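Only one protein chain is missing; all other protein chains are in place.
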């Protein structure tokens, strides 16, 4: 037994109490309780880990550590590409920091009624935004949601190929590939050089008997809108291919939901709806479908439904069709489920409840206006073309620096020195775009912020 | 009626609802509801106040505003003198930010049972530290607690003078004077030049038939300890004078409670027990006595007591002897009561529950050691004498800069430029001490912090 | 299911009930809640244990009998007790009339949790607190606009302390004018907050209390009789607790001024008046606002609050020191106030509440503030129109004309059924409602006082109304359920006042409880 230790996180370390408990158990010391571990497996050294800090020291230590970071709140940041800086209402933070929600986990319908209700409400609120009847308890992120949507389509159609546009977010593509291998082949579809949109001819050419699904994104990773949604889903339908659309839900106050142009499955990212970026720790994905048993059967996720109870007027909530899940059926369930990202979904629900229809519409419009303004300002700078693609954009756009004679890396380094985080460097992800960068402009970017960007770019280029 | 406005803080602004409500009331418009206000009293201009900000703008605006402050967390601060920088356990903040506690007010024993219990527990926890049986729901601050203690003594003795040491905190003295005038005269007692302690001869000479109370502080405002407590209360007792001691409760892990050397009433400040300084907004005072009806009768404050309920095993809590208060008796109650500083008391209770006997003892010792170390380091600097008084100190001490040829103002200005907030300048408050400053060293000051102070003082002087 | 619907119009509620013992019972020797910072070894070797310098008789010999509890168990205890507290954020908080329990915006709580405010020391160099000083100064400007006064002090920590500050200024003023001895009376009214009378009494004044006329107003004729060369001041709220605005207020202040007295206005609650009417035009020399009422700073279980005191130019020299002023582009602490009463509270006020109130005003703007007042008045009159229809309710004094609150009476119900307003208070807890009666004395019999503010929807108000109607019905049909209430609270009915009123029985601390009830026998043996 190690030496006696008193620590605020360790209640039962009182000597007498310990002795009493050992006696109750019928052993002499704690080591006896470990007798099933063979000696050769016992670790006998002291762990080479720094000695304990008290709370004051801990706060100072971690405070100093985090102090080495420079948050986007301290600079002007134009980074996006799947994780975005948005305004977060204080009520979202308040709810997300309630000790009850922070520390709850997997309780039942009764003792965790509140948790069930807020997740049901999240499903319901997002469903209104998406115009669908079924939304899941969330997945890990958009990437995994997309992967699962493809796997669902594959099971539904018993086919083994999925088509995705070449403009897909590289992070998501990696996740999709990994989640889909080895069963499902992912084929990339060309885009139209002018608009970035899907090349429908190439799409048609790639559809085969093996095609389970076509997946595309709107807005796309590169910021432009895919305007051919209806056409694409028509093509898909006629070939018994399932249409999956990935969407940034914050756009849906002004953009039509993919459900309206034929999407069978919609997926996307919840981070923008009230969740802090947290260096990527705020990601959370969703999947949505129509209320059809075939689709519902294929969800790996939990789906919470509403029910009456034995008391009149009471709402209860619980798991719908639990037997689908790996919790119930292990390897025979649909994929796998476990801890996901419920808190992000709860927060997204709070966000939508606060914003209401008006807030979402206004917000979408503000984003459209501000990003268009940014494009306009950058357009005034010689040698820069602020929209690589000739298309309408939402929130993000590709800035073409090819004419400047400078690399994006150089430009971003300069901007960094001026307290600006420039757009994501696309030169590796999309070599065909040369020295281009993906800039993100949301409601948090004031005119002044954008003007500073323009000024500094002008100064450097 | 002003133009229609939709605002997140204003639910009932929907036109139809409003119309429905007006109809229910039986008026045409809201203006009619104001008809009792004569036209000449109607304010018809628009208030000259900036236009509304949305939440994002508000956060930015207030963030910028607060950004103009430089907190003690960003520098090394040696300021004390009644408001002190101490370590605050995170649990204190968590409890103090629970929405239930933040927004509760004056509910009854039933719906606010939790509030009653935490305040009863605060009383009880502080009582253990003080070794007394009665502690009140708090006052505004130590100053007002001292004033009220004196008024209580005056009522108890029906006498109209109180003696206080000249070394009393000037802030507190102003409050005492104002709260005691016009009835009670406050007389200042000399201190011994060498030690700062009360001049007992002068004390005796000032005791008269009109003397209701002697009040002194331990530790004193100037940091030294008053070691003659027992003697003082003996003198007082023999003249039927009530002994009141003001105390910094954070010292009571290592110092004897004034109850043990004869205090009849103890008062002091709760800020150090887990409450942030908040530019002075964290002050909160307490008063404590023995469980004697005469004393209890004189409290203006609420006193929460414990009771059984109609259900076996249940604790209830409620107001003890409510009829004392101005709530019950208006001008015939004991002084006045109203909103005080309950949240600070709740926090102090959480603090004591976390610290326990061991924590308080260790903390007191750490403070003693660190402040002694600081005195020692400063002593090594020529021309500085780090203890004006030849006495033992707790947490604070007077640094004598008279030999340096520089004013405290100049020294503090230099220190400020080095990221150090020097001690409180005593040259105005205590002209007889010349260029002296009151330095405060607590558990938050590391050796490195103190060494930097010494280094910078050496550099400047 | 046919949709989930309840027939009940009252809420099927139960408050969290944890039956949590008093914290001392969680004691477990050896446990620790937190370990404080400890001294570096180098310091210990330099100065020793730090305690040896202490004279023996000052050293604590017996450790305080605080409980020893691990961190999560302390936290759990307080979290449970928090759930047993019906904060305003949790209920349709319209039952604590005169308290202006409005929505305290969450964003303001986040703003004041900044270390840029929390960690400020009041004696920092002015240069290092320009942000806080600016907010304070600008809040002063806004309150001047709202009241017509010329300067504000934020030192007072509550309405009561603001009233005390004003009574102190009345005294200082007359003293400065050589009338300190002569003017020894302050006039107030019976429908006012008890602190008006009580704080004036603390300042040594004799209190003259005006009773209402048949319409509920303080009687103007009686005021004329009351004033004299002994009149130091007159303090009044308008509306008073009845919610009726006294149209003749200007005549009142004139009568007092003519007699040489100072008029000060209790605007703790000014929620129906923002942008509608001001203290200045009504003839007041001073007023105060509770930032924790009209200006939304949360009540924090009873403080710290904030009482902002405004005065006309002539009274500026009497204000507590310092006040915050602007000098060029800098904000400074001005202590140059010739006749200052000194201090009522340490330092400069409750800075966190100043920031909250400032943020609240900035969030609403001029139109928003006026909409607050109008909505509060609309809500109140709607409530009034419905509640007066409930069987057993009476509304004393003038018909209509209520602004932001109303004092009602259950006297008819009491006469009919014997059910008192206290009984109803307990029963309201069963439906998740706060409910307050009135200050003492009960001038209105079986009183209750409601103030809906602007923060509630019609639907919210209807829920509260339904609950009262339901209880009225119970009183006539099943009064026992009210008498034995609460049934759905954290605790049950306290059936005796012995433990509150009998010195032999009361126990104000756990220590005292143990002495009186638990350790008695041991002691005797």
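Think of it as A, B and C in the order they're written, each chain with its own count starting at 1.
In this section, a contact is a pair of C-beta atoms (placed from the backbone, for glycine too) under 8 Å apart; a residue touches a chain by one contact, two chains touch by 3 or more.
This one's a predicted model, so the numbers in the text were calculated from it and none came from an experiment.
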{"item": "In the full complex, displayed partners of the excluded chain", "value": "A, B, C"}
{"item": "Sole contact to the chain not displayed, among A:129, A:222 or A:267", "value": "A:129"}
{"item": "Identified contact with the non-displayed chain, of A:157, A:192 or A:309", "value": "A:309"}
{"item": "Touching residues (missing chain, whole complex) on chain B", "value": "6-11, 13-17, 54-57, 89-91, 93-94, 99, 306-308, 311-315"}
{"item": "For chain C, the residues touching the chain missing from this view", "value": "1-3, 6, 11-19, 26, 28, 31, 70-73, 75-76, 79-80, 83, 89-91, 103, 105-106, 432, 455, 457-460, 488, 499, 513, 517-518"}
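One rule holds in what follows: only the chains that are shown with their structure count from here on.
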{"item": "From chain B, the most remote chain by mean C-alpha position", "value": "A"}
{"item": "Chain B and chain C, separation of their C-alpha mean positions in angstrom", "value": "19"}
{"item": "CA centroid of chain A to CA centroid of chain B, Å", "value": "48"}
{"item": "Sequence positions of chain B contacting 2 or more other chains", "value": "55, 59, 87, 89, 94, 98-99, 354, 443-444"}
{"item": "Contacts with 2+ other chains: residues of chain C", "value": "31-38, 71, 75, 79, 105, 107, 109-110"}
